[in-house]
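Heads up, one of the protein chains got dropped from this complex, but the rest are sitting where they should.
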Amino acid sequence: MEEMKRELADIIRAYHQKGWSPATSTNYSFRLASNPNVIVISKSGIDKSLFSSDDFMEVDLKGLALPAYAGIRSSAETLIHCKLYELFPEMMCIVHSHSVYSVLQSMKNQTSVELSGYEVLKGFEGICTHDTTVQVPVFDNTQDMPAFAEVLTRDKNRLTVPAFIMRQHGTYAWGRNLFEAKRHLETAEYLFEVDWKFSH
Amino acid sequence: MEEMKRELADIIRAYHQKGWSPATSTNYSFRLASNPNVIVISKSGIDKSLFSSDDFMEVDLKGLALPAYAGIRSSAETLIHCKLYELFPEMMCIVHSHSVYSVLQSMKNQTSVELSGYEVLKGFEGICTHDTTVQVPVFDNTQDMPAFAEVLTRDKNRLTVPAFIMRQHGTYAWGRNLFEAKRHLETAEYLFEVDWKFSH
Amino acid sequence: MEEMKRELADIIRAYHQKGWSPATSTNYSFRLASNPNVIVISKSGIDKSLFSSDDFMEVDLKGLALPAYAGIRSSAETLIHCKLYELFPEMMCIVHSHSVYSVLQSMKNQTSVELSGYEVLKGFEGICTHDTTVQVPVFDNTQDMPAFAEVLTRDKNRLTVPAFIMRQHGTYAWGRNLFEAKRHLETAEYLFEVDWKFSH
Partner (left out) sequence: MEEMKRELADIIRAYHQKGWSPATSTNYSFRLASNPNVIVISKSGIDKSLFSSDDFMEVDLKGLALPAYAGIRSSAETLIHCKLYELFPEMMCIVHSHSVYSVLQSMKNQTSVELSGYEVLKGFEGICTHDTTVQVPVFDNTQDMPAFAEVLTRDKNRLTVPAFIMRQHGTYAWGRNLFEAKRHLETAEYLFEVDWKFSH
């Protein structure tokens, strides 16, 4: 677990440098196969340029802090993580970005971002050719996390690739491990950028 | 104080790398709660790619160098810092950028930059939802610092978020500590960039 | 060989930081003059932010893994490397990028990117003046590597500079050594960016 914390913390600081997590924004979590009922998630309000292994805490599948972390606030969006782990039980890691191009795409596209014909689409698990079209869903942003969790349940069938955008907010992506979640987020962000620049 | 100097110097060099402080431009300061009558501020003319703890000096609340620093020139904009600490006595740190998108916004918007509906607006202290609209004021640039300080006094009620832009110059942001000032500046700069790219 | 692996791995990680190789995408190879029948090539599916000397394997000129690497999968595009070494026997290194501007150029230009009058054109071996025009060919992307290798054979005469683009995929560049291949790729990518920004 300490190794995973260190690796994810390194990635979080790298994402800050890319401009994907300005100031204290964005949140991240993982689960260990040996104990999938515990979610290791970033604490709330940590400056992502300085994020370290010590800035994680543990919550249960309902998002409640484990006793060892009582009184510490996890990310405001903890329930999104809980819901994604519930909907996709094989998933073990969730990453997030507030990238500029994700936000721009969500301001232009009402319901989804359509991505077609790009080689890098193969970065999404299960896609073996560029000759395909993918819809990354865009959901309205909200501060009401239980309501948003219901939207995810209702629209699970729209999650045909492991990523979605919250409008004017950012991208969530997930995978069966940190490596895969990272690949999915970088794939989505790259495609959002190329696609935006092509039409502007 | 040495720890604060080191942390702020690290941030200044990182801002230079982002392109927010080309060459010797921009200035920074902080106060310690234990001695709020002393402003620790960046010396004038230091290359920000090399800024270190040694490149700070101390001035009083009127911007005059303390005896230990007699003869050393502080930033030309020292009076802006003095005025902000006077107007907002709880504030303990002021940061600045000459970011490209801040300058672009100030060339497009006569009196303020309107930002609406972004999740990252929550980076401004006191804002708890994306579902809001913020006006970041834009003031005309001037080399007459006493005159500019009067503008700030007169228009204090327009400073509804802890940041403003000087036209074709850059952004000032502040906070109750370095952590908060940094968060406010990164929040403003991120939003200026997204907002600019959306309409261009 | 270990020195070459280390140098190329350093470059691959630097390219990832530039955004040229999101996630596990892109592939790289070199040959040693002392043994030109062996191609040292990046393994498939390695995260390019973490690519190290250990992430290379050896294949023969037909792209088959040498016995010491039996069972390990090289890049899906290994046959492109094999074909380029066959067509240009003096070439000893091949590099690749999925840069945003390469992809954008390939979406705008059906058959080639025309670059004219730039000083940096001199980065292509054999070009001694900016006062020239170069056509970088754009080929359709495909997952059928034997078919693509045939396209390269057929259109070898269009490869008048040591680089081409696969549509919505990225740039390949090559050289007589790592130094030259790197120069050719950076030359192409720089020119694609400038040229794109000038007309948009």
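Every chain is named by a letter (A, B and C) in the order it is written, and numbering of its residues begins at 1.
In the analysis below, contacts are C-beta pairs under 8 Å (C-beta built on N, C-alpha and C of every residue); 3 or more make two chains touch, one makes a residue touch a chain.
Quick caveat, the model's predicted, so the values are computed rather than measured.
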Left-out chain, listing which of the shown chains it touches: B, C
Touching the absent chain when the full complex is considered, from B:Ala23, B:Leu64, B:Cys128 or B:Ala147: B:Ala23
Candidate in contact with the missing chain, chosen from B:Leu104, B:Ile127 or B:Met145: B:Leu104
Where the unshown chain meets chain B, residue by residue: 19, 22-25, 47, 49, 98, 100, 103-104, 107, 141, 143, 166, 168-170, 200
Missing-chain contacts mapped onto chain C: 14, 117-120, 122-123, 128-131, 179, 182-183, 186-187, 189-190, 193-194, 197-198, 200
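Operating definition for what follows: only the chains that are shown with their structure count from here on.
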From chain C, the most remote chain by mean C-alpha position: B
Fitted rotation between chain A and its twin chain B in degrees, CA, nearest 5: 90
In chain A, residues with contacts to at least two other chains: 200
